[in-house]
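One protein chain is absent from this view; the other protein chains keep their places.
We just call them A and B in the order they show up, numbering each chain from 1.
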Amino acid sequence: MMLAPDLPGFADPVADAQATFRAVLDAMARPGTIHAVAPGLDAPAPLDPATAALLLTLVDPDTPLWVEPALAPARDWIAFHCGALLVAVPEAASFLLATVLPPLDTLRRGSDEAPEEGASVILQLSALGEGTRFRLDGPGLAAPASFAAAGLGAGFVAAWHANRAGFPRGVDLLLGCDTRIAALPRSVAVDQI
Amino acid sequence: MAYVAVKGGEQAIAAAHAWRAEARRGDPAVSKLEPAQIEGQLGRAVERVMAEGSLYDRGLAALAIAQAEGDLIEAAFLLRAYRTTLPRFGVSLPLDTTAMAIQRRISAVFKDLPGGQVLGPTTDYTHRLIDFALPAQDLPPAAPMAEPDPAPMPRVADLLAAEGLIRPDPADAGEPADLTRAPPALPLPRAARLQGLARGDEGFLLGMGYSTQRGYGGSHPFAGEIRMGAVSVEIIPDELGFAIDIGDVVLTECQMVNQFHGTKTEPARFTTGYGLAFGQADRRAMSMALVDRALQAGDLGEDVTAPAQDAEFVLSHADNIEATGFVEHLKLPHYVDFQSEIEAVRRLHAQARAHAEAEAAE
Partner (left out) sequence: MMTDTAPPTQPNDAEKTPRQRWMAVLARAGAEAIAARLRRAEAIPEWRRLRGPDTGLVMLRGRSGGGGASFNLGEMTVTRCTLRLASGLVGHATVAGRNLRHAELAALADALLQDPARQDALLADLIAPLAAAQQVQRQALAARAAATRVQFFALQTMRT
């Protein structure tokens, strides 16, 4: 049993989820571009509004969710508003909510027949648009683009190379910070500048 | 060219829909049919649409019937489409049909049984003569009332089970398959078969059930019991952690009792087929029970020889939404497919002609 949390979810569940979903589509289609979401969402600590909006939009009872222990204070809110099926191990999850990127090679990567079963990590970062700079290239980008974020971790580029090598299998990354999101789909090539 | 054709098609489609809407309304001099009238006065149609649409919502089914102009398969299709727009909040506790608020309860195998034979609001004993007085009748006389008997109404199958004369239904086998989420692998477990039958086309179920009576996989059925009435629905919301009662659904339950000759390892006992249907639906529940029993042939070690015993055949063709989609898609443009076929046939004709001319020239 869980307790009803103190805070509501989206003020207008349908319109707000659609607007956030549109932002996720744009972010996935144009890797590294930054999009504003969640105007006015009262997010439960320690979640940022952007991360909370991603959860409300993407997670439901059919998508097992793993929550990093550091974010456990938001578990009741997530369970109540998303109806999320919370799982104990990252390998069992369709979505992962974290502030530290879990080892990508331990997550669901889908199969060549069903690549959509690869996991998506919702990663809450300390900065988006500044911090470590990366060069992105691949589908959705007319020319290599630069991208900056803080909190992806030291071994990120190497882990991402390994993740991308298994395409179409792999893990997608959704990044949230304050009220902004960006995405790194498994198809994008990432190198440190 | 392609672009022009699309624009022309759009206009034609819009005109077709406008004509359909006008035709749906019928003669403006006749008052409009309200969904509340359908819900209240065409209850059997509403219940069939709920069953085949696999969604219990009387008002929505009535609206779908109005929109589909009484095409019940189309109405069930509308309900199925609507349900895909809604999140699933959870599952109910198993419905307890022994606690049903009985409106009807009959048995064809025991005349005297605890609780008695209760006919309910049935048409079984009418003469099927068209009632020409019906249009002139406003309010019918009130139905008579009597003091209810507080005695419980145990299921007939439970009475037989108490004597060990019936093969018990296996108890809970964990999480049941759900056809709406994942296509189950063959052989289909009974839970998947029952779900597929519960949402199957009533005409198909009736035909399949009838085929078992006519010797195609027959097992000599008796209607052990049919009961109809309201059953309360309970769920356990996570944030509460205890069961709450969220309202009632009206169901018809049928338990067929069938012959079973026994095997080397099992004594001769009765077996059962089970039917459960939304609303007052004897025919649907009975047909489902006949087919459920036939589909147990494999489980019981009987020879599988008839169509109604073949789970893959029955469950692949019971769903009228799938069936109508695949049959009716044939009227959509197949210009490219057909072009390749016609070219092949023309080529064969040309070859045959050339061959004949060559032979004539020799």
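The rule we apply is simple: a residue touches a chain if its C-beta (ideal position, glycine included) is under 8 Å from a C-beta of that chain, and two chains touch if they have at least 3 such contacts.
What you see is a predicted model, and the numbers here were worked out from it, not measured in a lab.
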* Structure fact -> Among B:Glu34, B:Asp131, B:Glu239 or B:Glu266, contact with the omitted chain is made only by B:Glu239
* Residue among B:Thr272, B:Ser287 or B:Gln309 touching the omitted chain -> B:Thr272
* Asked: With respect to the chain omitted from the figure, which of B:Ala146, B:Ala185 or B:Leu332 is a touching residue?
  -> B:Ala146
* To do: Check each of B:Ala23, B:Leu139, B:Ala173 or B:Ala358 against the chain that is not shown and name the one that touches it.
  => B:Ala173
* Determine which one of B:Gly59, B:Gly164 or B:Gly203 touches the chain that has been left out. => B:Gly59
* Could I get the residues of chain A that touch the absent chain, sorted low to high? => 4-9, 13, 61, 79-81, 83-85
* Residues from chain B at the interface with the omitted partner, ascending -> 50-51, 54-57, 59-60, 83, 86-99, 101-104, 111-112, 116-122, 143-149, 155, 157-158, 168-173, 175-180, 190-192, 194-195, 198-199, 229-230, 232-240, 242-249, 253, 255, 272, 274, 276, 278, 292
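In this text, only the chains that are shown with their structure count from here on.
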* To do: Compute the distance, rounded to whole Å, between the mean C-alpha positions of chain A and chain B.
  => 42
* Asked: Once bound in the complex, which stretches of chain B touch chain A?
  -> 87-90, 181, 238-241
* chain B contact footprint on chain A (complex, rising order) -> 1-4, 60-62, 79-80, 83
